[in-house]
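Every protein chain of the complex appears in place save one, which is left out.
Each chain gets a letter, A, B and C, in the order it is written, and its residues are counted from 1.
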Amino acid sequence: MPEIKLNLITGRTIQQGVSMEHGKEKPAYRDACGIIEMDSEDFKKLGVWRNTNVRVTSEFGTVVVKAIEATQGPHPGLGWIPMGPWANMLVDPNTYSMGMPTFKGTPISVAGAKEGEQVLGSIELIESECLGGEE
Amino acid sequence: MAIITLNPIQKPSLLLEADNIKPDVFAGKSLDEIKALHVFMGTDQLTLGEFFEVSGDSGATAADTKIVIDGDISRVKYIGMKMTAGEVVVNGSTDMYAGAWMQGGKLTVNGDVDAFSGLAMTGGELIVNGNAGNYLGAAYRGDWRGMRGGVIRVSGNGGSDIGTFMRGGEIIIGGDVDVHVGTHAEGGKIVVKGDAKSRVGGQMVKGEIYVFGDIEVMMPGYQYRKDVDLEVDGVSGRFALYEGDMGERHPKKKGVTIYGQLYMKY
Amino acid sequence: MSKIVTDVVCPFCGTLCDDLEVSLSDDGKEILEVYNACAIGAAKFLHAQASDRITRPRRRQEDGTWKDISYDEAVDYTAKMFAESKKPLMYGWSSTNCEAQGVGSELGEVVGAVMDNTATVCHGSTLIAVQDVGVPGCTLGEIKNRADRVVFWGCNPAHAHPRHMSRYSIFPRGFFTGKGAKSRKMVVVDPRCTDTAKTADIHLQLEQGRDYELLSAIRVAFRGEKLPDVVAGIPKEKIYEVADTLKEGRFSVIFFGMGVTHSLGKNHNIDIAIAVTRDLNDYTKAAIMPMRGHYNVTGSGQVWGWQFGFPFCVDLTRGFARYNPGETSANDLLMRDEVDSFFSLGSDPGAHFPNESVKKIANLPSVCIDPHITPTTAVCKVHVPVAFVGIEVGGCAYRMDNVPIETRKVVDPPEGMLTDEEFLKKVLDRVREIKEA
Partner (left out) sequence: MAEFLVKNGFVYDPVLGINGDMVDVAVRNGKMVDASDVGTNATVIDAKGMTVMAAGVDIHAHIAGPKVNVGRNFRPEDKLFNATPGKGVMRMGGGHSVPTVLRTAYTYAKMGYGFALEAAMPPLLARHTHEEMRDTPIIDEGALPVFGNNWFVLEYLKNNEIENTAAYIAWLLRMTKGFGIKNVNPGGTEAWGWGLNCETIHDVVPYFDITPAQIIKGLIEANEYLGLPHCMHMHGNSLGQPGNYGITLETLKLAEGYKPKGDFGRDQVLHNTHLQFHSYGGESYTSKGFASASKEIMNYVNSVDNITFDTGIVTLDETTTMTADGPFEHHLSHMNNLKWVNSDVELETAAGIVPFIYGKNTFIAVAQWAVGVELALMAKDPMRCFITTDAPNAGPLYRYPRVWKWLMSLKARDALLEDAKYGDKVRNACYIGELDKEISLYELAMMTRAGCAKALGLSHMFGSLKPGLEGDVVVYPYNPETADDPELIEQAFGNAHTLIKGGEQIVKDGEIVSNGNKRTFWVNCKTNENAQVQHDISEKFKKYYTVTENNYGVSAHHYTPNPYVIEVDATK
């Protein structure tokens, strides 16, 4: 399966803010934050359709999100996932001993999601990652 | 020199703060007195004897006292903090603040040290035969008085923020270092025998940095001056001398502006 | 006829708009409309009215399901958790009022907690930088009335602080800035062509993570020194141009956000941005300001400042206050397994901490105080819903420029619900009982 390498940054969007205040357990929050914004060039390289699910993987984790075209581009080479649990599956937790994880600038790879791989809701995602009983 | 040996017998469930483990405190104390010294685990005040088997004798003064810790104390902070004399040898790794605020004596860690080791050190020797964590020989938060004297020698790699606000003394790293080396330095000497990533000498006012390997991204405020032949920490070679950080203020001495000096080995 | 409450303060972001108007039903119980607010602020007021809102504490059962408990049971659980902990982490404190923060501080002192607020994943970098080099700043009215050069560096107010540009920084006509946006030159520095960048006079689309180098280059340019041809992907000519633009202003301001606090170098990026501002004050007047996120994260730092002397990452375990982010910071503590219980109030670390930290929370005894269902409540053992500050209870909050404003109560909370402050007081009393016993 083709795969591309991007540099992940995260942050606020107004949709993230609005949907968060309406309730993080709601589907609107997933729709606002369980996404990755990619440049059209990067869509071409990856060869997936816009608005389809992709699996994003970093050294620190992996998550399925929906790939959409960059709304605040162009920014070839950058992947944007709004701040939230989906992004936080991937970001570099290294604080360089000053308290702040490295939320921006995590190398990621993006590949098309497998058949049936869905974007989980925030609560489902956190429960499956953290309450999975693997520890 | 009298030797006291500590053998870890229990791993702390969280971590241990053991700022009493230094010759200044052990000197002149009996084994029972040493065992009764306090250590902290969170809000709990416990005793050294609960975590270490203590044997040997202490000297009459700190200078006559050597402490040997045999075993892993990678969850123990503040080893040798503020020590002024004598010797501490750790045969294992330690947690944060090894040799922090150290003023004299010698602390050898035959393993790794975690962040904030040698913090704001003013004298003595800190030898790390392993890797060092971030903020080695840096200043405490907010203080403009970082490392002012003494020597830190690390055989392995260093982390980020080495020698921030350094004003004196020497730091030698055998391997590679992470970002931010000698930031805000106003004196002192840092030698990196391996590679550096970026932000080397950023906002540096004064002082010297030597890099034997590569610097991934140079600061824009450094300007090439000339080539010089030097012997640095026993290694002879030709170095390119850069001066900077041109964006920062610099003092004048006898009418001549003093810059930070960055030497890169060919 | 509906009743209109004016001068309402928006408890969402650090912009802390205080000109909202809220229309209520005749009986004053229901919020009908919210005027003047941005989309996010309006959502916050309206969600407070949601019919599916949780109004009673609940505890997670062995089988993973939730069971409603009383506030007293929740107080007891929380107090016992603290009493049994050697090193509890009390985190959050940003979406609540200063009065609750004050009671929380006393509780933290009594139980010997490490206390951290959301700055730790937001502007903690800034707080550290300010400790290293200070900060030339001002209140937002100074920007409105005087600023003719406005830089947004690594921040995107169009999305994160939606009314910032219209209330304070770009569009308002102030005393010395009578032409509004026409009085001002706007510079945006961002690796993306953000909606904020699209409205700028100059957009520097720098290479992500090279803020430190670019800021350093601006300082080099101020001093008329040589620059490499390209720094951080920006040609040197552009850097000299921006440097001149800032120097030529009568009043320059730099607003900055997560783009710099979260990227490589973190506090150093801010440190050198402050140095740029400091340099500018040798030529003209200049200020710099963090775009603080939560509406009262600033207040949390203020309260801890006067009570303990530190704005975040306060370690009270030894009976006195200590501070060192990297050691006493929430994520380092969690990832290093240094704490043995977790308490969250006024924040959602479950959604906003790296997954490695959230996994650690899930394995600790834990309590989450939050009006909403969140990823944090999803991993905590007890969830205590409370009244919304700024909607159902008033109290002091600090704007991003440290201006304290009294938030307003607009409606009553659902019957029987406690406020943050009330809950914390009960826990404090219970902890004291347990300690004395």
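Operating definition for what follows: a residue touches a chain if its C-beta (ideal position, glycine included) is under 8 Å from a C-beta of that chain, and two chains touch if they have at least 3 such contacts.
Note that the structure is predicted; figures quoted are calculated from it, not measured.
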In the full complex, displayed partners of the excluded chain: B, C
Contact partner of the left-out chain, one of C:Leu46, C:Ala83, C:Val403 or C:Ile434: C:Val403
Full-complex contact with the absent chain, from C:Trp153, C:Tyr323 or C:Phe343: C:Tyr323
Hidden-chain contact residue, picked from the options C:Glu106, C:Asp201, C:Glu237 or C:Asp429: C:Glu106
Touch criterion as defined above, residue of B:Lys22, B:Arg75 or B:Arg141 at the omitted chain: B:Arg141
Those residues of chain C which, in the complete complex, touch the missing chain: 6-7, 9, 18-19, 98-99, 102, 106, 109, 127, 130-142, 144-146, 167-168, 174-176, 250-251, 278, 281, 284-285, 287, 301-303, 305-311, 316, 318-324, 394-396, 398, 402-406
Residue ranges of chain B at the interface with the undisplayed chain: 140-144, 249
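One rule holds in what follows: only the chains that are shown with their structure count from here on.
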Centroid spacing, where centroids are CA-atom means, of chain A and chain C in whole angstrom: 22
Whole-Å gap between the CA centroids of chain A and chain B: 39
Set of chain C residues in contact with two or more other chains: 128, 264, 325-327
Overlap residues in chain B, where contacts from two or more other chains coincide: 115-116, 134-135, 179
Sites on chain B touched by chain A in the complex: 115-116, 133-135, 159-161, 178-179
Contact set on chain C toward chain B in their complex: 85-87, 111-112, 128, 131-132, 210, 212-213, 216-220, 222-223, 225-228, 231, 264-265, 268, 271-272, 275, 279, 317-319, 323-327, 336-340
Contacting residues of chain A [partner chain C, same complex]: 7, 9-14, 16-25, 60-61, 70, 72-75, 78, 80, 83-85, 88-89, 91-93, 95-105, 122-123, 125-127, 129-131, 135
